[in-house]
Every structure is written in C-alpha cells, then in structure tokens.
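One structure, pasted below without further comment.
Of the protein chains in this complex, all but one are displayed in their positions.
What follows is chain A.
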Amino acid sequence: MTAAADEDLAAGFDATIAAGDRIEPRDWMPEGYRKTLVRQIAQHAHSEIIGMQPEGNWITRAPSLRRKAILLAKVQDEAGHGLYLYSACETLGVSRRDLMEQLISGAQKYSSIFNYPTLSYADVGTIGWLVDGAAICNQVPLCRTSYGPYGRAMIRICKEESFHQRQGYELLATMMRGTDEQRAMVQESVDRFWKPALMMFGPPDADSPNTQQSMDWGIKRHTNDELRARFIEMSAPQAAALGVTLPGNDLDWDEFWRIVKGGGPCNAQRIAHRKKAHDDGAWVREAATAYARSPR
C-alpha cells in the first residue's frame, strides 16, 4: 500500500471520529486504537467473568429461596456480560483462546475490586449497590464509545446492571430494617468495600497517561476523577436513605497498584479457580465437539 493511500485511510478514520460516528470492525483503524480497545475490552470481559466468583461464593448459602434465585440470575448475567464483551473483542482480530490464555497468565488484567473476599451475605448487597453502581457510572458513558461493537455490548449490559444495583440496595435495606447485628453487618461491609469501589475508576488523572489519547479517540468520554466524583455525589443520598455512614474518600494508591500487580488478598485464588473451571469443563466441550462431528 502506498503512503498516500495510508494517509487517506487515516484521514477517513479521523473524520469519522470527529463527526462522532462509530468505527465498525472492518474499517481501517490505527494500530494504537485497536490495541487500546483490545486491552480495555478484554479487561472488562475478564472482570465480568472473574466477578462471578465473589458472589458465586454465596449461592449455596443464600438465606432464602428468593435471594438464591436473584443471586443465581445475577451471576448468570455476569457470565452473559463477559460473553458479549469477548465477542466485541474478537471483532478486533483476537481469538477467544488468546483472551483466555492472557487472563490465566496475568498478561491481561481484570478489575482490582474482585480480588477482595466476600466475608458475609451483606457483601452480596454491598457489591450490588456500590460495585455495580460504580460499574454503571463507568459504563453508561461507554454506550457512546467510538467503537460500534463495544458500545452495543455496553448498551445491553447497562440495561441489565440496573437490576444488579437495585437488588443489592434492596438487600441492604432489608437488613437495615432487621436486628442491630444485621445493621452492624451492613456497616462493616460498606466500610470494607467503599474505598475499593472508588478505586474501580482507575488511578488519579495525573497518573493515567493513556486517558487523553483514549478521549481523543472517543473511546473514553470522561476522566477517571470525573467519574469518581460523580459516583461519590450519587452515593451520598443513597447511603443516607439506607442509614449507613460512608468512610472517607482518601484512597491508598499503593494498595491499588499492589493488587493490580497480583498482591491482593484473592488474586491467586481467583485465577486458579478460573483455570480449574475451564479445565473441569474440558470434557463437556470435547463431548459437544464429538457430537457435532458425528454423522446424524
């Protein structure tokens, strides 16, 4: 291809972004744009899949059939969200096998929030309210992201996340109407999850060197600190209505980076469990493949 043709393609890409139009899978795109999207969408997909574990931990110990049905549906949604996002990521020319391998090897990351343990059933409520709440805050602007398949996956996900947040808040509200012990469980859970939830928006803008390029490309629409501030503002009246106190907003970024780099309380356990689930499912995939190939 000639240099002039390359320039034409780049100009076409820039014009599409400038017009606020979407880039679609077979369009030409700069390699940096593609790489940034693969990294971000893969991280997002892995977060959904790993995110099934902290809550899945409580399915067999749900306090009622109602709560169990809700939690099962929610964890099943997380699997679905992971699949939407893996599909979007594959449109960029990476294979599902590569994505899986890079999660297991640690080459690609997932949200640091899922490396914290879930110690009580109140955590199921807190995760719905604060963790899914933070995710929604992050994801609503991504429905308008410049890459078509990513935006469409985010629209589907946002529709479903609303149920996740509301079931969590309702769970906590129910506990707050219970005994002193239950109220204490809710406060203790909120105390543990508030700051990690705030860290879900990523490092402060000053330490987020890729943000400006991502915004220029229309991948991100707001900076980490903008979204974090918006979430804090939205959460305050919700906490007041619930009757819990939110801890302060001073964040320990050393802790954040330690967990991102694999040093969190549950990093090793999460990856080992994911690998085991994949390995344990091998016979099912093999059987389905054999059946598909058998003459019928």
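Keep in mind that, in the parts below, contacts are C-beta pairs under 8 Å (C-beta built on N, C-alpha and C of every residue); 3 or more make two chains touch, one makes a residue touch a chain; residues count from 1.
Convention: contacts and distances are computed from a predicted model.
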Name under which UniProt lists the unshown chain, selected from "Sn-glycerol-3-phosphate import ATP-binding protein UgpC", "ABC transporter permease", "1,2-phenylacetyl-CoA epoxidase subunit B" or "ABC-type lipoprotein export system ATPase subunit": "1,2-phenylacetyl-CoA epoxidase subunit B"
Full-complex contact with the absent chain, from A:Ala4, A:Ala18, A:Ala206 or A:Ala292: A:Ala292
Sole residue of A:Tyr33, A:Trp58, A:Tyr84 or A:Tyr169 that reaches the chain not shown, by the stated touch rule: A:Tyr84
Candidate in contact with the missing chain, chosen from A:Arg96, A:Lys261 or A:Lys276: A:Arg96
On chain A, residues whose C-beta touches the chain left out of the figure: 24, 26-28, 73, 76-77, 80, 83-84, 87-88, 90, 95-98, 100, 152-153, 156, 160, 278, 282, 285-286, 288-289, 291-292
